[in-house]
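Only one protein chain is missing; all other protein chains are in place.
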Amino acid sequence: MNFLSDNAYGAAPQMLEALAAANGGVAAPYGADPITERLRAEMARVFERDVGVFPVATGTAANALALATLVPQHGAIFCHRDAHISVDECGAPEFFTHGAKMVTLGGAHAKLTADRLEDAVTPFQKGIVHHAQPAAVSLTQATELGTCYRPEEIAALAATARKHGMKVHLDGARFANAVAHLGCTPAELTWRAGVDALSFGATKNGAFGAEAVVFFNAADARDFEYRRKKAGHLVSKMRFVSAQLLASLEDRRWLRWAGRANAQAARLARTLEDSGAEIAHPVESNAIFVSFPDAVVAKLRAGGAHFYDWGTPTHGRTLVRLVVSFATPDDNIDRFIALVRR
Amino acid sequence: MNFLSDNAYGAAPQMLEALAAANGGVAAPYGADPITERLRAEMARVFERDVGVFPVATGTAANALALATLVPQHGAIFCHRDAHISVDECGAPEFFTHGAKMVTLGGAHAKLTADRLEDAVTPFQKGIVHHAQPAAVSLTQATELGTCYRPEEIAALAATARKHGMKVHLDGARFANAVAHLGCTPAELTWRAGVDALSFGATKNGAFGAEAVVFFNAADARDFEYRRKKAGHLVSKMRFVSAQLLASLEDRRWLRWAGRANAQAARLARTLEDSGAEIAHPVESNAIFVSFPDAVVAKLRAGGAHFYDWGTPTHGRTLVRLVVSFATPDDNIDRFIALVRR
Amino acid sequence: MNFLSDNAYGAAPQMLEALAAANGGVAAPYGADPITERLRAEMARVFERDVGVFPVATGTAANALALATLVPQHGAIFCHRDAHISVDECGAPEFFTHGAKMVTLGGAHAKLTADRLEDAVTPFQKGIVHHAQPAAVSLTQATELGTCYRPEEIAALAATARKHGMKVHLDGARFANAVAHLGCTPAELTWRAGVDALSFGATKNGAFGAEAVVFFNAADARDFEYRRKKAGHLVSKMRFVSAQLLASLEDRRWLRWAGRANAQAARLARTLEDSGAEIAHPVESNAIFVSFPDAVVAKLRAGGAHFYDWGTPTHGRTLVRLVVSFATPDDNIDRFIALVRR
Partner (left out) sequence: MNFLSDNAYGAAPQMLEALAAANGGVAAPYGADPITERLRAEMARVFERDVGVFPVATGTAANALALATLVPQHGAIFCHRDAHISVDECGAPEFFTHGAKMVTLGGAHAKLTADRLEDAVTPFQKGIVHHAQPAAVSLTQATELGTCYRPEEIAALAATARKHGMKVHLDGARFANAVAHLGCTPAELTWRAGVDALSFGATKNGAFGAEAVVFFNAADARDFEYRRKKAGHLVSKMRFVSAQLLASLEDRRWLRWAGRANAQAARLARTLEDSGAEIAHPVESNAIFVSFPDAVVAKLRAGGAHFYDWGTPTHGRTLVRLVVSFATPDDNIDRFIALVRR
């Protein structure tokens, strides 16, 4: 019973098939192949407009390269204090941007609000060289606490960003889970709401290792390809990364897989709640943050469940994170529930 | 009546004399001259131990180069959220360190405490590559709000830093004011309390433009000279920067000048307080943060006083900053007091 | 008939099998999995000593991260002027090292010699801060022109490097071809000859996308893991990268595949030479540089052969590069020969 992370699971069988299918014969390297071309077309279809699509191997690369393309060296990037780009990437955005400033904000359930953003940006003095200049806001969708931004929330944040001349980046390592949960179109959650660039994640959702930076305005992407190459993120046999992304999009697999994980998480959350556990954040994707008495936590681990503590246990209770993946067996959910109830 | 900043004033006459005296004949460039040699000896005397002394032209250079020398690319630097290095240097530390992470903390009167530092550092997971690694704490002495750290406060912070394997940097743009106020020795406020590197400022205290990075352990300074050169901060005719620093140290001018500014600030603050103004932070150096009714602020400005608002006026009152410099005429203090009382 | 590059071919069937085998169930991410553990053991066996092994997705990442780990910001990196790190990585080493200086040297057949290195390093003034400091030499094995360094050549270069306090890096994108050609052990071509770090390539030799940085001294690798993460090169589902590397090493496949490509290249080269074509560089791996009359080049392309011109055609002749891959069909060689002879 592994609820540690969605990256603990391997890849979907369709990914292996996609690699096998892509593996016949020769193809131009570095993205000049037909599969990458098909990926671009498919992404344009999914997002209902022309988009720039740039496959890379990791989410950190997608985020940091996207931000470095949008933000000047002297820019400031606003994000939630729990954001992966701030907490879990060892300072990759600062590295790729050559020293842009990260400004972290609070906000319930790991979500920024337009008001908070406005309050944080306003004190920055525009055009005064002593201060980093507001340049971008980065939102995580779904968030690090498993919650989702509604289109109108993104639109309000984007409007605030626009007002201050800032770009909007979406860290979509779990974008599929958000789309599946909200039932919106990908367009509604991105460019229609004002998003400029998206880190589109497939790795946590069934791929071996495949992400893509998606730019919604060609002008923004101008330098991206040079940055990707210079940072060592231009994969030579790119068709195999593109094939994974394509396999994900085809037949709406990305949404079906994410939807399944979401549904399992929702079922698990409801049962836990019924059992008296305290759910800390709305369960709007494939992660559950739940507080158990320490004894229950011990019992669960003794019973074979693997998951992370989230923060330090206090007052006899521990907040834990349970992540359901695209491949978590139903049986694992059932066994976990049984353990809790025992 | 200029209370905008201590850098609004020019240089002390002794600085001109020092430049004139240093200007005879030829000298080896880049710090291999006898004046720089004398500066090193004088700094060693002032700090009661061998020190590495590296003159530069600006405080931002001193801070950022010192931090880049102490902190790896993947390090985290802890400082107060009001710290000059975080707010007023356009991201220089991130630039020079190639992307180290700045972590900003709160604390009354712009001072960090050992407890807050401990709380902030503890959650960082040591040795886990996803997270920036605690590498240094930077304190401003005197602080951006005109307060001073006592030796025992620095020692407690340094002990916390040490415990976590972190270095201690002191931004001493107004170090002279702190030493003059506290009546401690420079040694007590630096290496004896656990400080590894000091940005020693002279520009705000009578020089044309002269700062020095002082390292208290030779091992820490190893790469500094290359970093200084590579960043364009190795001045060719260094004797003229060194001469300013030396003129500052000789005859204890730095402490007399700073002491005079402190005393004027203290006198002004007492009078303001007696007049019913609200002093927002203990006046422990040459800056006063005082809240006036908006009408008083308007009256002061109409009367010819120049100063900055500190934040946005609220509820009919404005917090303003008054900085007294080494060269502020006594008469300016008197006139300002008269204006307030009018 | 694709002779454009070894990355034009897909992956060996054994790579697919390895991915499939690695794909059962859950595994710890980021390299804490049993397959990566096995890879480390296998690499230690192959190199006959403990080694640090760090999988990444691209050769540029391997090279630039290795160099940034070995070389300080103020260092100089010496390499051949045809070196991939200088010509084909869009300045990745300068980016990752935060501005180290690349110094490019000549040398017949894309090989450096100890004498040339000595001549190039000697003028650098050691300890003088105005000048970048000699810090590493990077050799490509097999070289960009298909030639190989003998162990004694590497040893001589490494001795020169050592004498000047420099580290030795090997860009081994085609290391397998070199080992197969020379019939030496991997140890003889690396640490026994004085190499400190190796970029071990598998992508050009049958993998989907898998490289590894191999450090021969633990001390050198100290910061590597942070750099890899900060640069977005820490793959989450690393078992799948490690599985490819392992599949490559097992059953000596890497050497058999490379050896086959080498043999085909040798056969092709001999035939071309017999047909009167001019072979420009010794054929010591899987690449042939051959000069044809322009009419022959046109005929070959009309006949369906794909390859790159190498430089600009002159005097009615064109130098072209023919790369044979691990998967080039024998029949392609035969057809190409037939075309030439027609």
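A, B and C label the chains in the order they appear, each numbered from 1.
Note that in this section contacts are C-beta pairs under 8 Å (C-beta built on N, C-alpha and C of every residue); 3 or more make two chains touch, one makes a residue touch a chain.
Source: prediction; values computed, not measured.
Among A:40, A:116 or A:228, only A:228 touches the chain left out of the display. Which of B:124, B:175, B:240 or B:336 touches the hidden chain is settled by the complete complex: it is B:240.
Listed for subunit B, the residues touching the missing chain in the whole complex are 2, 4-5, 7-11, 16, 19-20, 22-29, 56-65, 89-92, 95-96, 203-204, 208-209, 226, 229-237, 239-241. In the full complex, subunit A touches the omitted chain through residues 30, 72-74, 98-99, 129-130, 133, 223, 225-230, 234. The omitted chain makes contact with subunit C at the following residues, 73-74, 76, 87-92, 94-102, 129-132.
Basically, only the chains that are shown with their structure count from here on.
Distance from subunit A peaks, on a Cα-centroid basis, for B. Inter-chain spacing, taken between the CA centroids of subunit A and subunit B, is 41 Å.
For the pair subunit B and subunit C, the distance between mean C-alpha positions equals 50 Å.
Remark: subunit A and subunit C have CA centroids separated by 34 Å (rounded to whole angstrom).
Among the residues of subunit C, those in touch with two or more other chains are 226, 229-230, 234.
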